[in-house]
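The complex appears here minus one protein chain, its other protein chains still in place.
Chain lettering (A and B) follows the sequence in which the chains are written, and residue indices restart at 1 in each chain.
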Amino acid sequence: MISIKGVTKRFPGVLANDHISLEVREGEIHAIVGENGAGKSTLMKILYGLYQPDEGSIELRGHPVRIDGPARAVALGIGMVHQHFMLIPRFTVLENIILGHETARFGVIDRRASEQRVKELAGQYGFAIDPKAMVATLSVGQQQRVEILKVLYRGADLLILDEPTAVLAPQEVTELFANLRLLAAGGKTIIFIGHKLDEVMEIADRVTVLRRGQVVGTMAAGETSREGLAEMMVGRPVLFRIQKNPCHPGAPLLSLDDVTVAGVGGTARGHGRGHGVGGSQGPAWRTRIARAAVDGLSLQVNGGEIYGIAGVEGNGQTELVEGIFNLQPVTSGRVMVLGKDVTNRPTAQIRAGGIAYIPEDRHRRGLVLPMSIWENLILGSHRRREFVRRALLDRDRILGHATKLREQYDIRLADMDAPVLALSGGNQQKVIVARELAQSPQVVIASQPTRGLDVGAAEFVRQRLLEMRDAGRAVLLISADLEEVLSLSDRVGVMFRGKIVAEFPAEEATPQLLGPYMLGGAAPAEMEIPLADARGEGGEARV
Amino acid sequence: MDAEMLASALRMSTPVLLAALAGLWSERSGVVNIGLEGMMIIGSFWGAYGSYAYGPFWGLLFGMVAGLLLAAIHAVATVKYKVDHVVSGVALNILALGLTRFLCIKIFNQATASEHTRAFATLNIPLLDHIGFLKPLVTKVSPVIILALVLVPLSSLVLNRTVFGLRLRSVGENPLAADTLGVNVFLMKYAGVLISGALAGLAGMFLSVEHTGMYVEGMTQGKGYIGLAAMIFGNWNPAGALGASLLFGFAEAISIRAVSSVIPYQFIKMIPYALTLAVLAGVVRRAVTPAADGVAYERGGE
Partner (left out) sequence: MFRKRRLGLQVTAPLMAVGFSVLVGSVIMLAIGANPLQAYAVLFGFSLGRIDSIASILFKATPLIFSGLAMVVSFRMGLFNIGVEGQYMVGAFAAALAGFGLKGLPAIIHIPIVMAAGMAGAMLWAALPIYLKIKRGVHEVISTIMMNYIAYSFLHWLLADVFLDRTQVLGQGGFGSPRVRTPELAASARMPTLHKLFAAVGIQLPHYIYVSYLLFIGIALAVVVHYIIWKTPFGYELRAVAQNGPAAAAAGINSERVMVKAFLLSAAIAGLAGLSDLMTFFGYYDIDFPRSYGFNGIAVALLGRNSAAGVIVGALLFGMLARGAEGVQVMTGVPAEVITILQSVMILSIVVAYEIITRYVRTQRKKEVGA
């Protein structure tokens, strides 16, 4: 179907793809695996025409092709389902699907014909979806189906799925895989990018492993094992369980008591922030939400333990953390830190009480990207007495402090005066971790602490969290990476629709046990979606 | 409240409506256009000149093209060079002031006003003009008013029903998504801003040629900004913009009649501006800005 021959792509300072050659056969599900930074995404962007290779060539069905842009890729029958959905929340499903590929008469969209085609396609591959629904009201799994429909609508024969399971619960993954098998049976070719080896072993016909921009090997899924793939990915045998000391829980340091956070609603992704002079400052899109994002949640984290929250993203995890720090108001209930009620206190006061915050979105909540590294290292502690002298910031003192942190946390940087945006993702995260842990907090809230980090940096961050636990501090870990939650935590709570619906000691928790709870029922069930809202604003995108 | 009052309100709302539509076209494509005021200024001058020299039709054309050309600078600055939309708009407003004054001196030999211009022949709305009490509203209507009113459903139709409209809106909501689907993001933004400029030019031309009969410096009196407020109040919808503009038109029509010895006229002059503040204070929290409004789009920049 498609052959990639010696493709090379360089970025300033990085060799992202280094003479990559591989072949994908017609009708197969071909997985491409590798660590973050192995070059998977770059390769896919080349296939989809978003990047041009510096060297090498691509052949489609035996003919050399030049893919100079997404439009060209689409014309060639190549479709891409992006990891971060490329959807417009305020458009209907139909509008999202036909955009750029409209059926029209005299420039006017032929809605009836388009709708008919979308329905046919959806029926053909077993997608249950209402074309008139507003995308903002859909679940993540449904949004992904819209993405796949978009690609099919454009007549793609080759579908590229970029880490499609990252945002799904185990049962949703099962559904997706059923869909993918149906597609493959219908003659479509699928390239599946991933790093969860279990899933790859389950779905793929063949697997190609990338490491540091190079192909390590391609083999049939039946001829290899999970451990074999893992070793190929990182170049050395990996331990899947982190070594940790036995847990000695102490007194409760963080207790959440029947906490409710209304939340601003909207989808987990895709709410852009307009900068227009109309200036609504919150998320631009607000759905009318029937229930609170965090809905009467209670939990306790003791000193000396890591409490992990598992759950599909968008079930109130973000709002929970923001509620703890009063970045969104807690509408009822109590937040207690070290036995003191800090509910809806000023953020500065809550943090001064000994609670650190590693936010899920480091660019939005964690760092001021254009400011220098040393300035970011004192964000929040910039008014401490040791950093201010005669009403001015004491640059020498602060630089001394920053240098100490840099050594302690192994932050690799050239110049403290450089803006923090010049650092790699891993080093940026280390800046946050260093800053937060330097205050010797009693409680640490770590939200998606290793997201987007390479293996080395992720391991480093996990070790620091374990150190905090071993030192008797309370750690609340929220992560979409189930494996991470299971391997780090001493207790695991499952969060669904704003509540902790189940809690297990770490020894008992397995993905199979947690999965059903993550979807809201003890038994695996279809996720019910309140479609009443979806039609609320009428089929037309009233924007 | 009588038909005469309504007619006056309609006349007063027309430039605000056109400015609101102008703002809407630009912002739905994701470009904030604070330069509307300047585009109106330049439209009012060139409209007056075109009409003075060649007649009202040419005035209309000159006004729209002048607005469009100024908008082209805004488009290049914001879309190509990613200049802050507000900064660019403010610069254009200052540029428009200086440029018209300069041109006015050169063309009319005086700094602040043009010669008298020729307006379009007014129209009577057939059938309705026989209904007695409606008479002031439906007779002697400027064709530009009718054009402005027609532009409301037309804008709605184009934005919501056509391929062009869908693509333009998609660019204002999520340019990256639009780009990956083969929509030409930059082209759509240029289109939105240029349409905006032409409409703002038309708004200016209405002021000078149709409403006043000549160009006078400072005649726009912030109507470009008020138009933006009307656009926000109307929630970025043409029909909403019409409603909001009528509100402003009424306020102005009332204030003109409310000349009294009790309230100094300077306070009456403040009414449109105070109303704008009040409207924005009351409405913005529920307004839904296009998601990528005012945000520069850079290809491949993630």
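Note that contacts are C-beta pairs under 8 Å (C-beta built on N, C-alpha and C of every residue); 3 or more make two chains touch, one makes a residue touch a chain.
All values derive from a computational prediction rather than experimental measurement.
K.L.:
Would you mind spotting which of A:14, A:71, A:201 or A:399 touches the chain that isn't drawn?
P.N.:
The one listed residue touching the chain not shown is A:14.
K.L.:
Using the touch definition from the top, which of B:5, B:53, B:72 or B:95 touches the missing chain?
P.N.:
B:95
K.L.:
For chain B, which residues lie in contact with the unshown chain of the complex?
P.N.:
Residues 34, 73, 77, 81-84, 86-88, 90-92, 94-95, 97-99, 101-102, 105-106, 111, 221-222, 225, 228-229, 264, 266-267, 269-270, 273-274, 276-277, 280-282, 284-285 of chain B touch the chain absent from view.
K.L.:
In the complete complex, the non-displayed chain touches which residues of chain A?
P.N.:
11-14, 276-281, 325, 327, 346-352, 357, 359, 364-372, 375, 379-380, 382-383, 388, 391-393, 414-415, 417-419, 422-423
Methods note: only the chains that are shown with their structure count from here on.
K.L.:
Can you work out the whole-Å distance between the CA centroids of chain A and chain B?
P.N.:
Chain centres of chain A and chain B, defined by C-alpha means, are spaced 43 Å apart.
K.L.:
Residue numbers of chain A touching chain B in their complex, please.
P.N.:
Its residues touching chain B are 48, 50-51, 69-71, 74, 80, 82, 86-91, 95, 98-102, 104, 107-109, 150, 270-280, 284-286, 540-543.
K.L.:
Sort out for me which residues of chain B touch chain A in the complex.
P.N.:
27, 32, 34, 85-86, 160-164, 166-167, 169-170, 173-174, 176-183, 228, 231-232, 236-237, 284-295, 300
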